[in-house]
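Every protein chain of the complex appears in place save one, which is left out.
Residue numbering begins at 1 within each chain, and the chains themselves are lettered A and B in the order written.
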Amino acid sequence: MNAHSDTAHHEGKNYLNHERGLWSWLTTTDHKRIGLLYLYSILTFFLAGGVFALLMRTELARAGADIIQNPEVYNVYFTLHGVLMIFMFIVPGIPATMGNFLLPLMIGAKDVAFPRLNLFSWYIYVIGAVMAGFALIHPPDTGWTFYAPYSIKSGSSVVLMTAAAFVLGFSSILTGLNFIVTIHKLRAPGMTWFRLPVFVWGTYATAVIQTLATPVVGMTLVLLLMERVMGVGVFNPDLGGDPVLFEHLFWFYSHPVVYIMVLPAFGVIGEIIPVFSRKPLFGYKAVVFASVAIAGVSFIVWAHHMFVAGISDTAAKVFSILTFGVAIPTAVKVFNWVSTMYKGSITFATPMLYAIAFVFLFMIAGTTGIYLATLATDVFYHDTYFVVAHFHYTIQGGAVIGLIAALHFWFPKMSGKMYNETLAKIAFVLVVVGFNLTFLPQFVLGMEGMPRRYYDYPPEFQTLHTISTIGAFINGIGYTWALLNLAFAALFGKVKAPANPFNSLSLEWQTSSPPPHENFHTVPEVTDYPYAYGRPLSYENH
Amino acid sequence: MFRYLPEQASDFAHKVDWINNLITDISVFFTVAIVGSMIAFAIIWRKRDGKDHETPRIEGSHFLEAVWTIVPTIISIYVAAYGYVIFDEMRDIPEDAPTVNVTGQMWRWDFLYPNGKKTTGELVVPVDEPVKLLMTSRDVLHSFFIPAMRVKMDVIPKQFTSLWFRPVKTGEYRVFCTEYCGRDHSSMLASLRVLSKADYERWLNDRSDEAKAARMKPADLGKELYTQKGCNACHSLDGSRLVGPSFLKLYGKEEALADGTTVKVDENYLSSSITNPNAQIVAGFPPNMMPSFAGQVTDDELFAMIEFIKSIEEPQQAAPAAVVQEDAAALAAMSPEQRGKRIYETKLCITCHSLDGSPLVGPTFKGLYGKSGKLADGSTYVADEEYIRNSVYDPASKVVEGFAPAMPSFQGQLSEEDVKDLIEFLKTVK
Partner (left out) sequence: MSHASAQPLKGPPHIHHMDSVTAYHAAKLGMWLFLATEILLFAVLFTAFAIYRWYNLEEFHAGSHHLNWILGMTNTAVLLFSSFTAALAVDAGQKGNNKAVVKLVGVTIACGAIFLIIKYFEYSSKYHHGYFPGQANYLEFKNFLGLYYCMTGLHALHVIIGMGLLTWVLLKAKKDRFSHDYYTPVEIGALYWHLVDLIWIYLFPLLYLVG
């Protein structure tokens, strides 16, 4: 992008070593270090959430009671799996880790707008996580959705868990707010809105949702808490409350939240495909507008979670039509990614393999969404395994694969080392095969009518459940392998990463690997958008 | 390809499956086309011998953007529209469908049939006949799902939801609870048994093992409640206008409300009118007249009341207690206290003021006369003749602390003589 090349090393000094010791990490206001603090935290919870998933799958491998004798324990496991994976892993997932690390670098800023607030957000996140940890003393069994009135009647520590979710939400709000202000105010000279990398756009759309939707669920959870503690009669039907209102308020946040998870992943894919195809991102503006459109539409589709929840038929019809509105910008994105590869010069590096897998998985996720947006079929599929499979295709196939792709793509920048490509590719195969083996059978289970959140099931469903369990273990091994490979490279890797190993044009690659504390030694000047590939061999000059 | 839905046992199942299979075919086509071209691009234009080849700088195409915006839009509208139409059919409950009441409770399903027969864990219906399920819950959310019939609906405490289907073949089918409801959610199963019409009739009328009390039809129980709970004081069965709307042909009617909106009288409206009567007052009727029966009737009684109201299609004579005609001579022969008692009973004071000391909507009459106490505005009152007279004609001016200003004025309905009689009566209630 003709930015000032900024690879002149101030020998040996970078953000990782310019200060040393645990204390320097715990008090850092450097967005890159905060990104890493988030990364270590969320991966811990990813691991924990994964363990609960495997425990559930083990129980479900065969009909009847196997390793769990008490259904209450199973209910606790799926609740903790949901709470950990949603509130503590994937909502902060890409934005708080990769967003924190990359956003200022990509727009040519020295830091986010409010660095101390950024650190504060991480501490709030930790406080929320600790509260959730205390809730484990009497773990909740309500499901991550906390539906009233069961969540009011359940004897478990719902109060502590909802309070934890509220605190985690507050962290999410402050991160979103910080990013919006950063993107508005701290872009480098020449970095106009339409020269922003699509990852920045994805993060921006995400930040808007984080800021505007999270307060609603926060207050809803507080009301639920008040209902339990004081009996204010808002959601408890015995006191004149309306449990359906809880569903409305909950999904008003929790539908947009899936776009908090997946929009940044869209951004990641939009960064990876052009670099490894040596072609400009096809239809840059269409991709950008699609992100913004998805964020906008996400606010007005929440009741498609409630087609059979007793809402009026008219409301169901309106929300069905609106939900189809999400399909179109999503389809536009997929078409543009695929077209980017047309006549490219395609390298099958690990990030690119994940990006290709992402497109495939997200096609399945998107098309199965149509069944759920269509009224006549959603009546059947609602709350069956079909929904479970669809959700995991969007969130694991989308957001988690996006995060893993991003970790591989920007790993050289973050750590200054290169990872073992062969081992990474083996992990990729395990992840993709294991994932499909887990969740494709669950689509079929859903079609056959298997309801979700079932500790036990009729014998005719057993074969598919067994396959799904085998897949889950392969999937788990794949993720562990991929992350261990990266961790090993970061700690013991011998191969130093060059500033720009993949010949990318966007700003974060124009500084050294790892970047210096202040990101750029000289403020970069931007003259073009970051996808100007394809002029004959122009990239060799960078 | 990918046809996994269970057997089609209701008459709209094949329509649901048709749209479902259409979506499957569209999805498979696009997934194969898009992923196929992606893989083809990746193979054809892969980097060879470790060297990048020259690539064209194609930045986009307005034409293609338009195509792949418009084509998915058209497909979406087409699919959504069919989904909508079929859904409409699934929600459009036939008028003549007999109602089975379904009650969900952790972790069992109870069924109550039109003739009063009750079952638990097993729903029995006749083949080729529509059946409507009117559902509520005793505790938390549940959801009633019959895969073979392609129907599902959440079951909500203190609210009614409904669904219907028409089975097309006899047999036994699974029923699941699909809304997570606590420990034994996965055991909250039931079976649906579809019988031939003759078998169904035989099954339905086999009541040998039931006690007499349980045998009462919901509508008959409702009729008893109608007089027992005093509904007859204000709601006629013959269309005549009393204090509240008549029950004659009430169900299914469009009612204009006092706030200008209209409402269709369905189960939910009736239920909320019994438990929360003042939320939706029919235009032309006074608000705050009817007390809430929330907590005073059981869910079964609520069902029964609704079934009873639905059954009033023809004018019926029901000797309403409120309209007792007395001739003037008889009245004149009575003592003032007796006349006061008559007024107490016929002018609906009885609805809100007890004689036994229990607080209803208004203060009890027991020991009222001569009593003193605090008003809502903080001042005090003494229940003398003037206070009672004022309370009859201008009740809102002095409301006793802790009570709602709910009483209408009886100006023009009770004469000065009537009030004197009433006061004499009150003096006797000690």
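Quick note on the criterion: a residue touches a chain if its C-beta (ideal position, glycine included) is under 8 Å from a C-beta of that chain, and two chains touch if they have at least 3 such contacts.
No experiment lies behind these values; they were computed from the predicted model shown.
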| item | value |
| --- | --- |
| Chains still shown that are in contact with the chain withheld from the display | A, B |
| Residue among A:Leu36, A:Leu55, A:Ile90 or A:Ala113 touching the omitted chain | A:Ala113 |
| Contact partner of the left-out chain, one of B:Asn278, B:Asn390 or B:Ser409 | B:Asn278 |
| Hidden partner chain, touching residue among A:Met226, A:Val292, A:Leu423 or A:Ala532 | A:Met226 |
| Of A:Leu249, A:Val387, A:Ile474 or A:Val526, the residue in touch with the unshown chain | A:Leu249 |
| Residue among A:Leu177, A:Ile294, A:Ala405 or A:Leu505 touching the omitted chain | A:Leu177 |
| Positions on chain B contacted by the hidden chain, ascending | 276, 278-279, 287-288, 376, 402, 404-406 |
| For chain A, the residues touching the chain missing from this view | 29, 109-111, 113-117, 173, 177-178, 180-182, 184-186, 211-216, 218-220, 222-223, 226, 230-234, 239-242, 245, 249, 518 |
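Rule of thumb we're sticking to: only the chains that are shown with their structure count from here on.
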| item | value |
| --- | --- |
| Chain A and chain B, separation of their C-alpha mean positions in angstrom | 41 |
| Complex contacts: residues of chain A adjacent to chain B | 71-72, 75, 141-143, 147, 149-150, 153-154, 237-238, 240, 243-244, 277-280, 282-286, 308-310, 313, 316-317, 320-321, 324, 327-328, 331-332, 334-336, 338-339, 341-348, 356, 359-360, 363-364, 367-368, 370-371, 373-380, 382-384, 444, 447-449, 451-458, 531-537 |
| Residue ranges of chain B touching chain A (in the complex, touch as defined) | 2, 4-6, 15-16, 19-20, 23, 26-27, 30-31, 34-35, 37-39, 41-42, 45-47, 52-61, 64-65, 68-69, 72-73, 76-77, 79-80, 82-84, 86-88, 90-91, 139-141, 143, 145, 147-148, 150-154, 156-159, 161, 174, 176-187, 276, 294 |
